[in-house]
Every structure is written in C-alpha cells, then in structure tokens.
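A single protein chain has been removed from this complex, and every other one stays in its place.
Up next is chain A:
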Amino acid sequence: MKNLRKLPLYLLAILAFGFASCESEDPEKENDGEVITDVILTFQELDASNNPVGAAVSFKASDPQGIEVGATPTIQPVNVTKGKKYQMTIEVLNSIEGEDITEEILAEADEHQFFFLGSGITSNILTTSYADGNGVALGLKNLVTVSSSPGTNNTQLQVILRHDLDKNFPGANNPNFANYIQAGGETDLDITFPVVIN
C-alpha cells in the first residue's frame, strides 16, 4: 500500500483547493424591484354625461426610499368639490427602478384589486364605483361622487391595494368591501389620503 503513504499529500491538496475556492463574492447593489415609492391619484371632473370638465388634478403619496426604516411617507391632501362627480385614476410607480407598476397591475388584473375605505366612504361623503371597463373589478379607474351636503370640510380616503386575493369571494366586487381581508391575499398598499372638500 505505497500509495497510501501519499494520502496526507492528497488530503492537503484537496484541502488547499477547498479553501482557495471559497471566498464570498463582492456585494452588488440590489434595486428593490417590488417597492412602490409613489402613488398618484388623478381626479378629472365629469359632467352629467360623463364628459371631462376642465383640467385634471393629481395628488401624490410618496416614500422615495421605499420600505426603509426612518423615512415616513409624504401624502398630499386630495381637494374635491361637493356635489361633483370625478373620474379617479391611480398610477403606481417605483422611482428607484424607474418603473411604472400600473402596467403590471393591469396585466395581472385577476390577482390585484383596489379597495376604498376610510371615513369619507363610511360616512357616505364619497361614493365610489369601479370604472375599469368590461366589468372588471380592479380600481385603476373609478368614478367618485362627492356628496352635495357632506356636513364637513375634512374627511379621509383610504386606498388599499390587495394582491393575490380571491376575487370571487362573496362581496369582493364591492370597492368598499370592509372585510376585504377575508378574501385572502396580502396588502401591497395601504395609504390614507386626507380629503379637503371645497
């Protein structure tokens, strides 16, 4: 068994190889692909026959660092006028990646849905309905009607985006479905906009 005498040598060779091949990689920058940094609500006033009136106005909620400790989002108050009807469209962006997430949500309309809650909805100051077309309950496009006698100048609109829910869950086709969590899935967005009523 002469070969075995060389065994320690072989072992050392394997050992040296193992150690050499074994250093951690240099870290690389990782851009958060999923983070939502900006949510823009665009209000376009409509007349009785749903034709646009005047220029559209946008209100933005942004958190430029995404989900990072320390930074709190800035949310612009939404300005609407009592008794008016609006088309509300939602845009969702990732400014870190320079990506428009709205398109992804539209492409995955079967897995996503917006819900609108908050005091503005529950006290019947704001009435919303989905207007995405083709009977799709998604919420990127909506009709919002402001009560003509709101009784207050200030209220709130909570915008929730759910992902991976059961869209056929009983009641889930209602944009103001308070028990949306029972339809399963998880929350991608949960923003409460202050609403000022003129």
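Please note the rule applied: a residue touches a chain if its C-beta (ideal position, glycine included) is under 8 Å from a C-beta of that chain, and two chains touch if they have at least 3 such contacts; residues count from 1.
Everything below uses one rule, namely that contacts and distances are computed from a predicted model.
Undergrad: Would you kindly match the missing chain to its UniProt protein name, picking from "NADH-quinone oxidoreductase subunit J", "Positive regulator of CheA protein activity", "Transport permease protein" or "Iron complex outermembrane receptor protein"?
TA: The record names the chain that does not appear here as "Iron complex outermembrane receptor protein".
Undergrad: Considering the whole complex, which of A:Pro27, A:Gly98 or A:Gly135 touches the chain not shown?
TA: A:Pro27
Undergrad: Considering the whole complex rather than only what is displayed, give the residues of chain A touching the chain that is not shown.
TA: 1, 4, 7-8, 11, 14-15, 18-19, 21-34, 36-37, 39, 61-63, 65-69, 72-73, 101, 104-105, 107-108, 163-164, 166, 181-184, 186-191
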